[in-house]
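What follows is a single structure, and I will ask about it in a moment.
In this view, the complex is presented without one of its protein chains, the others remaining in place.
Naming follows writing order (A and B), and every chain is counted from residue 1.
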Amino acid sequence: MKLRDLAERLGCELIGGGEVEVDGVGGIEQAGPRDVTFLANPRYAPQLAATRAAAVVLAAGHDAPLPRLVSDNPYLAFARAVGVLRPPGRPAPGVHSSAQVDPTAVLGPGVHIGALAVVGAGVSVGARSVVHPHVVLCEGVEIGEDCLLHSGVQVRERCRFGNRVVVQNGAVIGADGFGFARDREGRYHKFPQVGIVVIEDDVEIGALTAIDRAALGETRVGRGTKLDNLVQVGHSVTIGEDTVLAGQVGVAGSTRIGSKVTLAGQVGVAGHLTIGDGAIATAQTGIPGTVEKGAVVSGSPAIENRAWLKSSAVFAKLPELQKRLRELERKVAALVEPPGPR
Amino acid sequence: MKLRDLAERLGCELIGGGEVEVDGVGGIEQAGPRDVTFLANPRYAPQLAATRAAAVVLAAGHDAPLPRLVSDNPYLAFARAVGVLRPPGRPAPGVHSSAQVDPTAVLGPGVHIGALAVVGAGVSVGARSVVHPHVVLCEGVEIGEDCLLHSGVQVRERCRFGNRVVVQNGAVIGADGFGFARDREGRYHKFPQVGIVVIEDDVEIGALTAIDRAALGETRVGRGTKLDNLVQVGHSVTIGEDTVLAGQVGVAGSTRIGSKVTLAGQVGVAGHLTIGDGAIATAQTGIPGTVEKGAVVSGSPAIENRAWLKSSAVFAKLPELQKRLRELERKVAALVEPPGPR
Partner (left out) sequence: MKLRDLAERLGCELIGGGEVEVDGVGGIEQAGPRDVTFLANPRYAPQLAATRAAAVVLAAGHDAPLPRLVSDNPYLAFARAVGVLRPPGRPAPGVHSSAQVDPTAVLGPGVHIGALAVVGAGVSVGARSVVHPHVVLCEGVEIGEDCLLHSGVQVRERCRFGNRVVVQNGAVIGADGFGFARDREGRYHKFPQVGIVVIEDDVEIGALTAIDRAALGETRVGRGTKLDNLVQVGHSVTIGEDTVLAGQVGVAGSTRIGSKVTLAGQVGVAGHLTIGDGAIATAQTGIPGTVEKGAVVSGSPAIENRAWLKSSAVFAKLPELQKRLRELERKVAALVEPPGPR
């Protein structure tokens, strides 16, 4: 396609090269002569001099020796360019002959059900949704429109998805929460998990992520929230909108996470607590209690991020501090009781 | 059912409302007028004034403006009430036509094998066990009676399960342990993992949890032990009875964990060590060495919990301590060598 047409699709200002033909995308160093590339981090600007790309998406104010697509959010504009130039393949509508679809299931128009998928009794799948091979939708599951479930996803009974939900391979939605009552002898008895999971519109769920059904009521993931791989969301957790949980985050039961929250990789959150809107926890943070709206926390147990950075810097010098303390003790002892002749 | 009959089933004392009809369960705030609710944590007692529930399961000594089912373990009694009022569906006995069952497999009476499950050569499945869709039982696997394997579970060759074992979706039992011998050039060569995994009676295994087979001999999970989601159990690990491993716990090879142990979320345990009966590790603890019977440990590396709490409190004040130390050094220097005229 011509750069001029791409610029129009993306809503970018085009500087130069309107007639240039492009048909692919690539990083600054890998892009070929028919590829569009991008500059989101100014630190890579010097590499523009050597790129072979046909054009670059970047912010205003950068110079470059090739046609420029100027955007105030170049990363977002380039993400759209990728979608335009490398459109995802879409399997044809229909049910594969090897899929096991219960006769009571209701499939909307344009739905694709892949090989060896299992669609249980009373399941509904909304228009144009794609269910890849080896997905299991248990009894009574409701999937909205334009959803994309990659192979190996398991969705347990009665869980509900909104529209445009994407689930990566092997994720498990709605397994039993971890609920057991302990008896006098210290043995555990299962608390039947009779609730469900509700996934709102535009959520993406990573590969091998587990979101447990509620004991009673529901576990809920809010609109637009994105969960990375190998994340654990306990029973009855509520997550707000446009929140991000990075890889291997764990959230224990009944916790409420607000909107626009960011939990970086391997963060752990205890149960029955609240994380306010816009809060951020850096990687490996352990959160034992409530986090205020907008707070930035780090460490295990979590404290305010700047305090943690300072304490961590001192931590690395603790042996030296201990030595200095000992030295002081010696000097003060000498001052208090000056060494005299015995 | 009548509250009177429910009370009898649960072994609870009933105060008021014997003729009231109930048919569901719910949390204090969500319960409707035909639901039973519960009070396990006294902190929620004030909410009883506003609940719409038909009755509440609670400990003696609480007042409440609705019929009461009194138990000395209200959480356990309520868990049983859930089982009575919301009994789990049970798939009908039989083998789904799309399942692949080897002719040498032996299925007990009342067994259910779901759609597209694979049951290998020489497998045995005990009476009334339920094998959901897309489960794979490799050659020679032995499953006891009344087990429940949710969809997507993989059980590798020759592993053995006791009775009433529950496995949530996508768990992997018996994959090869992580064993490699390093040669002179630093290359790794596989140590064939020829052992098995043994899961004793009444164990529950969470979604996407991996329990590796032993290199030689067996990996063993003891009676009544409960593992949450995304837990990693290395080869040749032994876990005792009635132990709990919360989400994302990792246990390295050959470690021995006792009975009635609790490892909270994201705890990591090194290999070849022992954790004594009744020990507790709080969330994200890193355990590099032996933990004594009954100990409570925290931190990475783990130390005694109370000491860790105190040290963590001081950690947050380290920059201030450093400043105070500097100030003291200045003062002591002045005392040792008083500033004089030069």
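Methods note: contacts are C-beta pairs under 8 Å (C-beta built on N, C-alpha and C of every residue); 3 or more make two chains touch, one makes a residue touch a chain.
From a predicted model like this one, the values you see are computed outputs, not experimental measurements.
Only one residue from A:Leu208, A:Ala279 or A:Ala302 touches the chain missing from this view: A:Leu208.
Contacts to the hidden chain, counted on subunit B, fall at residues 100, 116, 118, 134, 136, 138-139, 152, 154, 156-157, 170, 172, 175-176, 178-184, 186-192, 194, 208, 210, 212, 215-217, 230, 232, 234, 248, 250, 252, 266, 268, 270, 284, 286, 288, 299-301, 303, 307-308, 310-311, 313-315, 317-318, 321, 324-325, 328, 331-332, 335.
In the full complex, subunit A touches the omitted chain through residues 25-27, 30, 73, 75-76, 78-80, 82-83, 86, 88-89, 96, 98, 114-116, 132-134, 150-152, 166, 168-170, 204, 206-208, 224, 226, 228-230, 242, 244, 246-248, 260, 265-266, 283-284, 300, 312, 315-319, 321-322, 325, 328-329, 332, 335-336.
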